[in-house]
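One protein chain is absent from this view; the other protein chains keep their places.
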Amino acid sequence: MEEKRIGVYVCWCGNNIALMVDVEAVSEEMKKLPNVVIAKNYKYMCSDPGQDLIINDIKEHNLNRIVVAACSPRIHELTFRKALENAGLNPYMFEMANIREQVSWVHTNREEATRKAKSLVVGAINKVSFHEPLDKRSVDIDPATLIIGGGISGISAALLIADSGNKVYLVEKTGKLGGHTANVDLTFPYLYSAQQMIDFKIKRLINHPNIELFLDTQIEEIFGYVGNFETTLKINTAEKVELKFGNIIVATGLKTFDPSGIEEYGYGKLPDVITSSEFEKMLLHGKVQTKEGKVPKNVVIIHCVGSRNKNYHEYCSRTCCMTALKYSNQLRSALPHSNIFQVYADMRAFGKGCEEFYTQSSRKDIMFLMFDQQNELPKIREAGKKDNCNLIVEINEKLSGEPIEVPADLVILMTSMEAHEEAKNIAHAVGISMCGNDFYIEKHPKLDPVATTTDGVYIVGTCQGPKDIPDSISQAEAAAARILAIILQGSVHVEVTTAFVNEEVCCGCQTCICVCPYTAISFDEEKNVSVVNEILCKGCGTCGSACPTGAIRCRHFTDKQILSQIEGLMSITLEEV
Amino acid sequence: MSNRVNPDLKKELRKFGEGDWNDCFNCGNCTAICSLTEKDILFPRKEIRAIQMGLKNKLASSVGPWLCYYCGECSETCPRDANPGELMMAVRRYLTKIYDWTGLAGLFYRSKLALFIGFLLVLIAVIAVGYVKGFETEALMEFGHLFEQYVILALFTLIILPNIFHMFWLTIVKQKVKAPVFSYITGFWHLIWNMFTQNRSLKCETGSFRWLEHFLIVIGYLLLLFTTVFLNWFSTENNFIIWLGYIVCGLVFVFTFDFIIDRLRKKREVTKFSHHSDWLFVIWLFLLGLTAFIVRLFVDTNLIDNNLWLYMIHLIVIAQWGILLVPFGKWTHFLYRSFAIYFANLKKSALKREGKL
Partner (left out) sequence: MDFKPTIVSFLCNWCSYTGADLAGTSRMKYAPNIRIIRVMCSGRIEPTFILKAFREGADGVLICGCHPGDCHYHEGNYKCLRRFHLIQKYIQQMGINKDRLRLDWVSASEGKQFAELADEMTETIKELGPCEVKNTMEKLDKIC
């Protein structure tokens, strides 16, 4: 075995580390350790001269392992790995000790901070001693894409990918394209017709040579990994089709909240209390009327039904405020002499053109009444004979502080958006996760909002969270662009810090197969051992800790590496021995 | 039910002044900036909210609008340009209508035609009286003098006092305000003091010159009333009274002239919009002072006998003022404002007694 020659570099990070940690003492201490050939400290290790320092030392002193004690590896691990590569060393022969976020920024005693820094660096030196060179791996990409869901998001993504000349399989559960957009009359804030927009897209989609459409089709399980997925589709519960594709877009959309559980609103019992989707149908048919067929004199629109309330959903559904304003605009032109009441919790008018839409709508003689969404919902009851209306809405009006009664002939409940009831099945089929309220989780909520933690699977539209049409389309086309970029590359790098089975030690108990969340481990009956599919493996290490014989090695986080790191950490305590 | 919302109230209020109740989204900036609003009597946000929701009873029971002297700061700082100051002006006109049992105040505020007909009828009546009296100077002046006294007496007993009692009923009795008896007495001095000085308006950041002008008009007007009605200024031989009359007349028409110019310039928030009742009020007050001044001048120079038309004009102005503008127009703000302070103090004493203040 080759001699271990370790270089240790302690960063000052300007004053960020040097003020609280005696960097000189740390690097001096490290020189005493076996295998440490060189230990230095420098003002900014991540700077070009800092990196050059490492590169030159590697060449000059023939170093084969590097430790940098600086900031969090989440910030600069990749920077230093690149430096190692530039010096001709395998990038995985590197370890970072985090002495900024975990030491200098959080502690106040310089002596204790320095001792802790030393122990972390020793831990890193111990760990890097057992690092092994790992090779990058790439897989080829199948240029076809599977899109699940034929709403506005799925259609938009499909058209973009298909226009580039790549194959798209679009799977829709129902027999109709267009999703919820097809049930909407006009859209806010510019009052364009949703029908015209979606019809245009659907026409283009149906006639597109690169799009294969599967209506009335269910997805079962999807096998494979980025670039090489495959599945069997079940059409009309009878016919089966097998497909192969490289990427997946999940665009399964939303379900609207069922308000019959909210006692105060009496939905289902009072015939003239309807949901926003039912009202949308009235608008589409051009007939706004009560159950008795009369023209309503008083229309009450209640916001946040099922949203922003701890008993139902805590999140905001984002589109209902503006949809409600759209209703008052449409009502004002259809029934110019009607009384319109917006019963709201907070008026949220973010987004392009929306505040303007609110201002303009608020001038149309609409009464805005605020209620306390958290503590006291409005109550709807049947009106008496003298009331001259169908219903009475009782509200404890927040802005005036008055308990009031509002006459109503028609009440529209602005129901919230919910995750689809089948979201769980789809998540299981494609291998992605859901957050507490069953919307899919993106890879990073800010920096990577369309990808998921499963490579090659993207989430777009309302299955990721409530959003309006332009946001859904932006997300859909962003995902499509991401996929096109990968198709253009032809291949993609996959995780190399995967698990690996030592066949000589494996006893064939198959415990690892039970615990793997990615079904990446299969069993070789002939050899009676487990085999890791390194393309499917994400390197979580769960199998490694379950393996009773220690046959599974989790690369870059092996037992040896971590146990040795623990020894290193414990070699210097806070107490003077 | 009394607390039923009514979308039509704001439509009605629109007839009483400029501004759009739809613009306000109840942020409360207006109340925050106001230097006169107090913890327990908050305005203008509450009043505007009551109008938006159509809570007529709540609005009618409110004294807040009368405590506002329209410095215009709320309108300047309103983020929605809803013009709360002018909205309060409209509320005051509306409240005048509410208090007035005859219904004429409301009619004259809403309809310029009705007001014109009223003015015309008074004019015809005065000319008719002149005809009956044979257009003889002395007889007419004697009639005019008596007329003033009877009209004042009748107005007070038949219209103004019942209306103030109506205001008392709406703001105190109906609201079940239980103020201690002594506060009715102690508050009375406040009432008188405020009525003549309006010194609360000094708290507004509009400057003391406007207050002084207003104060001099009030004093001038009251003294003019006193000298003409009780000291018989037009016929007296007493030099002191004659000179006093000239001075107070001068005060009235000089400063009202300045008010008219101010309204024409539209530079300040208060004068940006003028309702027809505002115009009539300042112009007729100006005419009142000016014609009285010239009439006495003509008396002193013995020209009045040959220029009876001048006295006729004065008599017409006075009759229109006294019969139409005083009981049913803007003049009443003089009393309502002072009584509002009185009632507000009663409300505060009641709260203090309940331990809520």
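Letters A and B mark the chains in the order given here, with residues in each chain numbered from 1 onward.
By definition in this document, contacts are C-beta pairs under 8 Å (C-beta built on N, C-alpha and C of every residue); 3 or more make two chains touch, one makes a residue touch a chain.
Just so it is clear, the model here is predicted, and its values are computed rather than measured.
Asks: Using the contact definition given at the top, list the shown chains touched by the missing chain.
Replies: A
Asks: Could you tell me which of A:277, A:453 or A:533 touches the chain that is not displayed?
Replies: The single option touching the absent chain is A:453.
Asks: Of A:134, A:182, A:347 or A:435, which residue touches the hidden chain?
Replies: With A:134, A:182, A:347 or A:435 as choices, the missing chain is touched by A:435.
Asks: Which residue from A:31, A:59, A:74 or A:240 sits in contact with the chain not drawn here?
Replies: A:74
Asks: Touching the hidden chain in the complete assembly: which of A:91, A:123 or A:407 does that?
Replies: A:123
Asks: Just to verify: which one of A:40, A:76, A:348 or A:538 makes contact with the chain not shown?
Replies: Hidden-chain contact among the options goes to A:538.
Asks: Given that one chain is not shown, which residue among A:19, A:78 or A:106 touches it?
Replies: If we include the chain that is not displayed, A:106 is the one touching it.
Asks: In the whole complex, what residues of chain A lie against the chain that is missing from view?
Replies: 72-74, 98, 100-103, 105-109, 112-113, 115-116, 119-120, 123, 433-436, 441, 453, 497, 515, 517-518, 538-542, 544-546, 554, 557, 559, 562-563, 565-567, 569-570, 573-575
The rule is simple: only the chains that are shown with their structure count from here on.
Asks: So the centre of each chain is just the mean of its C-alpha atoms; given that, what is the distance between chain A and chain B in Å?
Replies: Computed from C-alpha means, the inter-chain centre distance equals 66 Å.
Asks: How about chain B: which of its residues touch chain A in the complex?
Replies: 1, 3-5, 7, 10-11, 20, 22-23, 25-26, 46, 49-50, 52-55, 58
Asks: Give the list of chain A residues in touch with chain B in this complex.
Replies: Touch residues, chain A against chain B: 339, 341, 347, 362-369, 397, 399-400, 402-407.
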